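All protein chains but one are shown at their positions in the complex.
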Amino acid sequence: MRELFHRIAKYGLALAAVLAALPAAADTLKIGYIDPLSGGAASAGVNAQKHMIFFIDRINAAGGLNGQKLELLSYDNKVNPQESLIMLKKAIDEGARIVMQGNGSAVALALTDAVLKHNERNPGKEVLFFNYAAIDPALTNEKCNFWHFRFDADVDMKMAAFGDVIAADKDIHKVYLINQDYSFGKAVAAAAHRILAAKRPDVQIVGDELHPLQKIQDFSPYVAKIKASGADTVITGNWSNDMLLLFKAGKDAGLKVNWFTYYGGGLGSVPAIGHDGVGYLKQVTEHHKNVLPYLLPEEVAFHKRFTDKSDEMYYWRIRNMFAMLEAAAKKAKSNDPVKLAHALEGLKLDTPLGPMEMRADNHQLLQPLFVSTLSDKVKYDVEHSGLGFKTDKKISAADTAMPTTCKMTRP
Amino acid sequence: MTKGATRPAWWVGAAALLAVLPWVPGLQSDFGRSLLSQMGIAAVFALSYNLLLGQTGLLSFGHAVYFGLGGYAAIHLLRAVNGGWPIPVPLVPLAGAAAGLGFGIVFGALTTRRGGTIFALITLGVGELVRAASLMLPSFFGGEEGVTASRTEAPRWLGLDFGSQLQVYYLIAAWLFVAAILIHAFMRTPVGRLCNAVRDNPERVEFVGYDPRRVRFIAFSVAAAFAGLAGGLHAINYEIVTGEAVGATRSGAVLLMVYIGGVHHFVGAVLGAAAITWLQVSLSDYTSAWLLYLGLIFMGMVAFVPGGLAGLAMIHLSALRTRAVAAIARSYLLALPFALATLAGAATLIEIAYRRSTQPEAGALMTLFWIPMDTAKPWPWIGAAGVLALGAAALARIRPRVAAAWERAAEEIHAHA
Partner (left out) sequence: MREIVVFSLLNGAVYGLLLFMLSSGLTLIFSMMGVLNFAHASVFMLGAYLSWQISRWIGFWPALVVAPLLCGLVGAAIERYGLARVHRLGHVAEILFTFGLAYVIGELVIMAWGRNPIENRVPASIDFAAFRIYGTSYPFYKVLMTMISVGMFAFLWLAFKRTRVGLVIQAALTHPRMVSALGHDVPRLFVLVFAIGSALAGLAGVIGGFALLTEPNMAAALGPIVFVVIVVGGLGSIPGAFIASMLIGVVQTFAVAVDYSLADFLRALGMGLPPGSALREMLAIKLSQAAPLIPYLLLVLMLIVRPRGLMGTRDT
């Protein structure tokens, strides 16, 4: 009887494995996209996925990279580092040579480590890691490696941009910091302390709050603390639910402060704060809808294809990422990951918003940054809310560069 | 009841199976071996939970605590090994087992004084407590980023560096084998027998002169030790441990594994672990509704098949010896097409609904069961509902036949018993 059992188990497993092993696909360059496609941060992951689909289709329509078409493989990691490693294995096994991720620095840190180990242990089967949104500075400093490329300005670069705006605003006296309790949130808080000490030592930091990531449903106690501290300005790196729930609680309580945010313009956040944010809500991004007096052709095409009101083009940097990839493929005349990586280092490209450059020393992309404020008098609004962003200050790509401690070994 | 004899033959067979699996066609890829490794880890974890729930009757909603804490202990040891400690990688999971045992003793002393629902609630509380605490003590838990280490920066052991997935699989398989033997042996000791007794009738155990609380405490600690061992293997396999290793999802997953596999059977734990791991990793590729299917299967098992997959297999195997087996087989054959139709109809409805609500950008056109359909039109819905209804109605008609055949088989089994 036991033998029967074991036979059943063995065949069952074999059958399962055969089903699980996908057939070898046509000769395409596979890109593994690993991000949350379900759960609390899914809206961001799904939105980014649409960007991926859009730009890959564009490249394929133009003939692909060096004649090879791109194929997107998507994996749901639920913003979980563990799950991401499983998905990485899956992606590599299904043929992905480039993996892309952005939501959550914790995930990015796990992935960059895993990619490095994989490449060390499997020469000839290297994989590149394109990070489009995880902005913990460590990824291009102490945790940098040759295979990781970041296409979003990091925490310090963005805080420096804010620093200039805060330095010029004489009405800011008391600042409250509220962030998510993990590497990214702590990096934002640390950067805020540093920049404020350097550019406005007279400003008092009246609160430095760290709350659990994606767990708080009701931010009213935190809003009460902000009010009680007498702060006139809040600096926060909160994203996704944490941002819009904080806005919601602030709106309920009638909180009127300057909001310096990293992701205050993200999906759902502007409707959450509504008109209360006009003149108060600021963000630092590489793009917003009103950065030029007209919409760029990519934006128009994107909105034509994805028509739900939540389908805003939030990730201009994904456009930059694929533009760099295309240029690198052309320069290297090959799609081999190692050659692509070498080609990316130091690559300069022009964009409609200004020139950009991939730093060779730490693989950080330098692109123009914009500090903008929410306004009701702009041409293009977000999510049909009637409100949109207006540029306060533009920082050119070269000016966003920060010193680095990165020392990487190159093949 | 633990069934099956301790014939060395089938242990040898199991060892041979474990040795051969990574060479089975389809499982030879890195991902296939990675899948087998995950199944192995889950099997050790499930065996430890079987000891707790199946053998001692203790329903725990927080068993992952010991798995995770064991994992953290192991990964910290591995970091130390990376820094120069001369401990070979195969011994690292022992740190996990030790940590599991330690925490099991500490928490167990507090929580095993009662059984039943109170115990279940306490484990729920402790689980949430540890999960919440994991974010507050970054030096041990590493915060959201977790703790990483390398399994290759270690002293070589028999020339192996454990860089390849194949080597890691064999390490896991070896520990699985050892754990299975140890747990099996434990259940044969007097303490192990008492665990069964406490599960079945704690009051009587007291009357006979033993203290059910002490028995529960011992079972809990031993189960925690093996959970920690699984955690240690997990640490080696992924080279990272994060807070979700102690979380409620993982505790829930092992409960599902053991219950679906068959809570009363030793082998059930392994079966359930393999099945659920495969579902989690691979089924999600085919359908975004896999969790719904899993939940429905689980509910169905709880209500109708409490013995789980293993129990189901046992029943059928014992029916094979009766004369009624032909009648059973005939009734199954008759029911099969209608059962498939019912399932296909239901699955189609579910898949269409999921596509419309969760992946609208993928478009309205889908191909299900080799039939292309446009989900924006009503006919796929109507068609699927129709197939479902017809299939269910037919099954309802055939059900008495199946029941009658089984009754005859049951009579025969009882007559011979």
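Details
Chains: A and B, in written order; residue numbering restarts at 1 for each.
In this text, a residue touches a chain if its C-beta (ideal position, glycine included) is under 8 Å from a C-beta of that chain, and two chains touch if they have at least 3 such contacts.
Not measured: the values here are computed from a predicted model.
Check B:Met136, B:Ala329 or B:Ile382 against the missing chain and you find that the one touching it is B:Met136. Only one of the listed residues, A:Pro212, A:Gly279 or A:Pro355, touches the absent chain: A:Pro212. Contact with the chain that does not appear here is found for just one residue of B:Pro25, B:Pro155, B:Pro306 or B:Pro337, B:Pro306. Taking the complete complex into account, B:Leu294 is the one of B:Val147, B:Leu294 or B:Met373 that touches the chain left out. Considering the whole complex, the residue from A:Asn241, A:Thr261 or A:Asn335 that touches the absent chain is A:Asn241. Residues of chain A in contact with the chain left out of this view: 37-40, 42-43, 46, 181, 209-212, 215, 217-218, 220-222, 224-225, 227-228, 241, 244-245, 252-255, 268, 271, 310.
For chain B, the residues touching the chain absent from view are 57, 59, 110-111, 113-114, 116-118, 120-122, 124-126, 128-129, 132-133, 136-140, 248, 252, 255, 259, 289, 291-292, 294-296, 298-299, 302-303, 306, 350, 353-354, 357-358.
Note that in this section only the chains that are shown with their structure count from here on.
Chain A and chain B have centres, each the mean of its CA atoms, that are 36 Å apart. The touching residues of chain A, when paired with chain B in their complex, are 1-6, 8-10, 12-14, 16-22, 38, 50, 53, 76, 80-82, 85-86, 89-90, 92-94, 104-106, 109-110, 113-114, 117, 121, 181-183, 212-213, 306, 308.
Put simply, chain B touches chain A in their complex at residues 4, 7, 10, 13-14, 17, 20-21, 24-27, 29-32, 34-36, 38-39, 132, 135, 143-146, 148, 150, 152, 163-164, 238-242, 244-245, 267, 270-271, 274, 278, 281-282, 284-285, 288, 313, 317, 358, 360-361.
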